[in-house]
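Sharing a structure with you now.
The complex appears here minus one protein chain, its other protein chains still in place.
Order as written gives the chain letters A and B; numbering starts at 1 within each chain.
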Amino acid sequence: MNGAAYVKKTILLILGTALLLAAPAILPLYWIMITTEVLIMGLFAMGFNLLLGYTGLLSFGQAGFFGVGAYTVALILSHGGTSVLLSLGAAVVVALITAVVIGYLCVRRDEIFFAMITLGFGMMLYTVAHNWVELTGGSDGLPLMMVPPLSFFGCEISLFDPVQMYRFVLVMVIIGIWILWRIVQSPFGLMLTAIRENRERLAFVGANVRQLRLAAFVIAGGVAGLAGGLFGLFNAMATPDIMHWSFSARPVLMTVLGGMGIFFGPMAGAAIYFGLEQMMTHLTQNWMIFLGLALIPVVIYFPKGILGSLVAWKKTVPQKRKKPLP
Amino acid sequence: MESFIINLLNGLSWGMLLFLISVGLTTVFGVLGVLNFAHGSFFMLGAYLCMQVMHIVPSFWVGLLVGPLVVALLAALVEKQLLRRVYGRDIAFQLLLTFAILLVLDDGVRIIWGPGYHVVEPPAVLAGVFSLFDNTYPIYRLFLVFAGPVIGLMLWAFFRFSRWGKRIRAAAMDPEMAEGIGIRVPLLFTAVFALGCWLAGMGGALAAPHQSLAPAMGERIIIESFIVVVAGGMGSFPGAFIGALALGLFESFGTVFLGRVQMAIPYIVLAAVLLIRPRGLFGQED
Partner (left out) sequence: MKMNKRLPVVFVAILLMGLVFAPLAPAATPVKIGFVYIMSGPFSAYGQFAKKGAELAVAEINAAGGINGHPVEAYFEDSTGKPDVAIRAFRKLVFQEKVNYLIGLDSSGVAKTVVPSIPQMKTPLIITHAATPDVTGSVCNRYVFRISVNLAQNVKAASLLAAETGATTWTTVGPDYAFGHQSWEYFEKYLKAIKPGMTFLPKDEVAFPPFKTTDFSPYINKVMQSKADGVLVSLWGGNLIDFVRQGKEMGLFNGKKQILITLGAAVEVLGALKDKMPEGLWVGTRYWFLANDSARNTAFVKAYHDRYGEYPSYNAHGAYGAVYTYKAAAEKAGSIDKEKIIDALEGLTVELPVGKITIRPEDHQALTDACWGKTAADPAYPIRVLKPIKIFKAADVTPSVTDAGCKK
């Protein structure tokens, strides 16, 4: 990456962050809440992208880790915990541990077998949440009667206010994205991409493919735990629904919509997903059929996703312009 | 003892239905390399079309014949227009495309036939019950237990001995080579997808007299048939048969012995099989 492009990217990022911070002054409250959800689901999908886009592993059990995060937060806060930040930290830790155990068993499998075995483990977690009534509240889930305020050096911020909640989620998501960015840019991140490109060659040069994959799986699980914890705080609930395989399909959808293997692709995908949903549910009650009809051309004609195709298109345009006229 | 036999029959009849659906799924995967998320929706469509035909010609057998055929025609169209474009792409795209097709079919069925529940009567010959020890047991379920292996055997014979069957196996093994010796592979792929969905539709039509018809009936069965196909070995005929029967029996006996864990049975079976045999029971290692 050359210097000019780097400066341009940094400026874009700072501008984007500033815009998001200023959003409550511009957007109506409802759209602030939708943006909060886009940020949470986008972070979830960005972690997932480390698996699908960078490492080439399709996990169908990510909702399990998302749910583990949400339940950890809900359990701590409903059993007398008062620190939101500590509960989020615990959500990440528990999700990481779960991901180590499940990942250890799964990363030896490939492609559809990896997808199915992660689906299997994800659904076992779902069953635990659904049936261990004493701990998890069973099918009803755990409603959070109240979210305690954040305390920073003596001043308290009430997360009951949706705008404050939005700002809090934004900060947490930026931290999550920053960590992911550092990982992707590190030598480890480059090795992951190499796994996707050619596993045999990487193994040949002495890299432990299994360990690399496990590391990617665990990081994606931890990010899912953080996103799930934020989801639990924002919606004041943890329910088994968010651990079902159909919920695992959401990050897949968002990642492919936005662009696999493109860093911000899944975030764009999340925004497109929620935008589409808002538009369609507004227009029709038969939104499922329209969502399906909209998805078909995207999958067929935009293999790089919407953001991916945009990036590719931007790259080709200046070159065409530079071509001298015949 | 009598409880054991009844559970055995229950497990077998459910397993046979699962087998019909899974064998279509596994054939499509074996030849086309696509795992079809919309397979359950074709199953549902088979049931609804059977019901629709019965409204016009009040015979279950006509419905059973015509319904799945219409499903197969629709499937051929889907393969030619849509599915063909994602062969060889990442499985995430194939799953998403077929998931989009699932959304369209499921919601389409709901729009056409309404969100409510429908009921289909079994044909008069099979409507009754027979006595089993102190209890009665429906004849239709026994019919299901026999229909599964019969259709399975016919299918096996078709693949083994007919010219078309041999061509399909050739194309599945090496599409380029098959093209080279003059097999029209694209047409063959369309036919195989239609055949797979015909089997799903057949399963749906056979299930119709036994369960209520609702727009969710496809979603309920799709994950279980995925499990059968993957645990049995992708593309494997005997794998689908053993997998479906095992899952049917596990679920039937699990209700008696396992209580709280029963919801997780299919997933535990799946994970256990894949941990011990990475490619499924009858899958080929590579």
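Assume a contact is a pair of C-beta atoms (placed from the backbone, for glycine too) under 8 Å apart; a residue touches a chain by one contact, two chains touch by 3 or more.
Quick caveat, the model's predicted, so the values are computed rather than measured.
Colleague: In the complete assembly, which of B:118, B:166 or B:277 touches the absent chain?
Modeller: Final answer for the missing-chain contact: B:118.
Colleague: Among the options A:101, A:133, A:171 or A:279, which residue touches the chain absent from this view?
Modeller: In the complete complex, the chain left out is touched by residue A:133.
Colleague: Can you say which of A:30, A:178 or A:313 touches the chain missing from this structure?
Modeller: Counting the whole complex, the residue in contact with the absent chain is A:30.
Colleague: Of the residues listed, B:72, B:100, B:197 or B:214, which one is in contact with the missing chain?
Modeller: B:214
Colleague: Hey, which subunit A residues sit against the chain that's not shown?
Modeller: On the side of subunit A, residues 28-30, 33-34, 37, 130-131, 133, 138-146, 160, 162, 231, 235-237, 239, 241-242, 281, 285-288 touch the unshown chain.
Colleague: Applying the definition given at the start, please give the residues of subunit B touching the unseen chain.
Modeller: For subunit B, the residues touching the absent chain are 2-3, 6-7, 10-11, 13-14, 107, 110, 114-119, 129, 135-138, 140-141, 207, 210-212, 214-217, 219-221, 251-252, 255-256, 259, 262-263.
Criterion: only the chains that are shown with their structure count from here on.
Colleague: I'd like the Å distance between the centres of subunit A and subunit B, where a centre is the mean of that chain's Cα atoms.
Modeller: 34
Colleague: Would you tell me which residues of subunit A are touching subunit B in their complex?
Modeller: The touching residues are 52, 56, 58, 105, 108-109, 111-113, 115-117, 119-121, 123-124, 127, 130-131, 245, 249, 252-253, 255-256, 260, 286, 288-289, 291-293, 295-296, 299-300, 303.
Colleague: Which residues of subunit B touch subunit A in their complex?
Modeller: Counting only subunit B, the residues touching subunit A are 35, 82, 85-86, 89-93, 95-97, 99-104, 106-108, 110-111, 223, 226-227, 230, 234, 260-261, 263-264, 267-268, 270-271, 274-275, 278-280.
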